[in-house]
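Working notes for the structure below.
Removed: one protein chain of the complex. Kept in place: all other protein chains.
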Amino acid sequence: MKNEYFPYPAVIEDIKTETTDTKTFRVWFTDKVLADSFDYQQGQFMELSVPGAGEAPISISSSPSRKGFLEFTIRAAGKVTKSIHMLKKGDYIYLRGPYGNSFPFEDIKGKNLYFVVGGIGLAPLRSLINLVMDNRNNFRHIKVLYGARTPDDLCFKDELEQWKKIPDTEVWLTVDKPSAGWGGRVGVVTELWKETHINPENAVSIVCGPPIMIKFAADKLQESGFKDKDIFMTLERYMKCGIGKCGHCNIDDKFICKDGPVFTYEQKKGFRHKEHIF
Amino acid sequence: MPRVLTTCIYCGCGCGLYLISDGKRLTGAYPSRNHPVSRGALCVKGWNSYEFSNDLNRLTAPLIKKDGKFIPASWDETLGLVVEKFKHYKNTFGPDSLAFLSSAKTTNEENFLMMKLARAVFKTNNIDHCARLCHASTVVGLSLAFGGGAMTNSINEFKDAEVILVTGSDTTAQHPLIGSRIINTVKDKGAKLIVIDPREIQLAKYATIYAQPKCGTDVAWINGLIYVIIAEDLHDKKFIEERTEGFLELKRTVRDYTPELVEEITTIPKEKIIEIARLYAKARKSMIVYSMGITQHTTGVDNVLSLANLAMVTGHIGFASTGVNPLRGQNNVQGSCDVGALPDVYSGYQSLVDGDIRKKFEQGWRVEGLPPKAGLTVTEIISAAGEGRIKGLYIMGENPIISDPDSNHVRKCLSEVEFLVVQDIFLSDTAEYADVVLPSASFAEKDGTFTNTERRVERIRKVIDPPGQAKADWQILSEVARRMGYKGMDYKHPSEIMDEIASLTPIYGGITYDRLGPYGLQWPCPTKDHPGTSVLHKEKFTKGKGTFMPRPYIPPAESTDEEYNFVLTTGRVYWHWHTRTMTNRTSTLEREAPEPYVEINCEDAEDLQIRDDQLIKVSSRRGAITLKVRVGHKVAKGTLFIPFHYREAAANILTILAVDPIAKIPEYKVCAVKVEKI
Partner (left out) sequence: MRGKGGKDMKASKVKIIGKKKIKDLLREASQEWNVYVPQKWSDGDVWMDQLPKDKQMLDEALEDVVLEDVDTVISPKDIFFPQLESIFKFKDDKIWETPEFSPKLIFGVQPCDLKGILFSDDFYRRNFEDRYYVSRIQNRLIVARGCLRPPRPTCFCSSAKTGPFAEDGFDLQLVDFGDSYFVEVGTREGEEFITMHKKFFSEPDGNYDMTIKEIKTKACDSLELKVDFQNALSLMAQDSFIPEENYRRIGERCIYCGGCLYVCPTCTCFNVFDNVKDKEGERVRNWDACVFEGYTRETSGHNPRKDKWLRTARRYEHKLKFDYKVTGLSGCIACGRCLSSCPVGIGISKFIQEITEKRKIM
């Protein structure tokens, strides 16, 4: 009988500082059998442990198309995430998973894609975006609309630049609070609607970010003519087990860890207390 | 799966609960269905009381500080050092260069031993404990008025009350199993509830009348109520005539407290004063419930005396479901007072000024020359330690750095005292300052008794062994006495200590472990066949006639001014216990209230342009702390509330070391502060 609560060691192979409070960790399992059989999908998360500090759900930010490692992009928020930030290259970290459903991939081939992202929300979406980029020919026009609090809070700056260079791909950035030297746009991500045309025709949108941002962005997309089923979003909930047992992440009859974290706007509208989802 | 019936470690309700262990550690806590207080229920703290003693960071070995670092040492070496130092100070500077702080978290037996150690072995009356900080005013005030400082009724009597007046007690948060009874009585049996509190507490929602007085104006509104009662001829003349003395003086004093004046002082509208007075006086069974909102003032004793006046003037005392009910905070603060961990009395509130009583204790303890002069109180001890008058200080299970007023002052004093012994289950903030730390057993690791707020002496029972070399407090204290060459403190079991308490203490005279059974006995229980007492002062007051002691209104020690323009009041939250030594090691409790905060009224927040959750700086003349804001209606405009649990933003850095002149209780409930955005 497999023990889903039991984590497996992985070694930290590389650490990259993204922002003042966010780092990307590249890790891989020490156990060869596990490493060879491990598979995951875009948008899934894992439970990361530092024994003694605890466990936290973290999205896999690398793309399943790029094999042989896993990346997690983590903001130092509380006890566990801060302990992870203290780890160094070569240290062990303990993982279990992957858990949760995933962002659509096959179903959205041949479509225009709108990625609407806030802050650390780019971590899970990066998994999908890079998967899409690795299969670029299967998709039509792509727009990434990315908002962060300050220019310093923008993650994956190199990759943002790379994506921009890919044909038929636009990256729009905006920040709430500009700092000296920021020549770009200022305002929340929905302000970008004023600047760039949002066309729901043959398009799907995928929203990821802080709850309040998702709420506004999803509403805005719906206003712009996106069908409820074509707006994908992630829901975040306090989690402990990641496997539908501890109860914390429940909404109605769903567990966000197991039945989510990816939901459509349509599903969200079906929840009993839909006004209180975010 | 051993399961043991014991008593909750947290509040004064004294719920009966079963602890479960797997032999090595605790794995659960369940309420007793038949216990008269818990009745199948517990509050969240009781339900989770199994967790903290498992924490791997418990103290497991005695520690001696060498070069600023704690080094584990043997009991022999450590206690040897303690005794050597204390002996030296006693011989060189006299017994009063020593002081002992006992603990309301430990058992009756242990408190009794602590005071015996101080008095019989070291010959000093410098013994006190945190009751000073919570209900010293009650002990003094109700003794003066009635002859006994305890709840006059019992917890299960709330269900038959007609009117319940709650003041200065956030009952559902601090005495949940009493607060819940009040809700049930009001909602299900139609009793009327009066809540008078500067904070709009949960009970306020159930109140027929809720009044929000300015902090520290209690004597004024109480006198106002009595004014109305007398003016409207609602007082109980027969009761006053037969059972009390001093009514004329009362009449004279309250004569000035017209509803108009009271409104001016307290901001309670005069119509409300009149309404409250009528409601309280006209009912047959009216109960007063109060707690630290009444006692923790420089006028703490005055407040208590005034409430006693109110009850007596209406004859609302001495009957079932009718009386004055101070809710004692700590699980065993009633008991630690009862058994004499106080500077001026022996167990059972027997005065040490009385030569006969001293003789009785000298004989009982087989010693000579018990000191006749009252000792110092907690706050005085701390200050004296800072000034070098106290050389050796022994603190058992208390954390004055967080719990006492003006933390910075306490810190300074404790760092200056020559030799500090701290006996605790965890390395508390206070223990950091110790020269010697002694590891003790938790409530699950020893036998003993606690006395709850309704005077119920209840057993606690050992479930598991203490970790490492930790020992029960009673064992450590006995060992210290033995090493001092005193032979009268060798006990095989705490029951022997209780037998000694019973033999020297009339109110506990009939109490033995055999008789306590599962639910305990309520004192006074003077003889071995006495069934215990649920209602005090029935036919007559303990002191004979009840005494009216009218008091004029005196404003708090520190009032607001242009700079320090907010009134700060401090208190506790439901989830935490005092300095969080136990509750921050309880996952559910710590998660519920992980951070310090300050409550502020919406209007003030708007004026200051402060948002919910924003960090602000609150400072008084003594210090400053930074913490998050909770904007709401709970406190009135101009008032702030901060829970005192958190060392990260210790409210007691702000509070003032101003004390009641008689009870010496500090004014935790009022000081002047200012708010700054950061």
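Of note:
Labels for the chains are A and B, by order of writing; each one numbers its residues from 1.
Everything that follows uses one rule, which is that contacts are C-beta pairs under 8 Å (C-beta built on N, C-alpha and C of every residue); 3 or more make two chains touch, one makes a residue touch a chain.
It should be emphasised that the depicted structure is a prediction, and the values quoted were computed from it without experimental measurement.
Here the missing chain is touched by one residue of A:18, A:153 or A:236, and it is A:236. Chain B meets the missing chain through residues 1, 3, 5, 16, 18, 20, 26-35, 40-44, 46-48, 50-51, 54-57, 172, 176-177, 179-181, 183-184, 187-188, 202, 205, 517-519, 574, 587-588, 591-594, 613.
Within chain A, the residues in touch with the undisplayed chain are 1-7, 9, 49, 51-55, 77-78, 81, 92, 94, 210-211, 236-238, 240-241, 243-248, 250, 252-253, 258, 272-273, 276-278.
Assume only the chains that are shown with their structure count from here on.
We define each chain's centre as the mean of its Cα atoms; on that basis chain A and chain B are separated by 51 Å.
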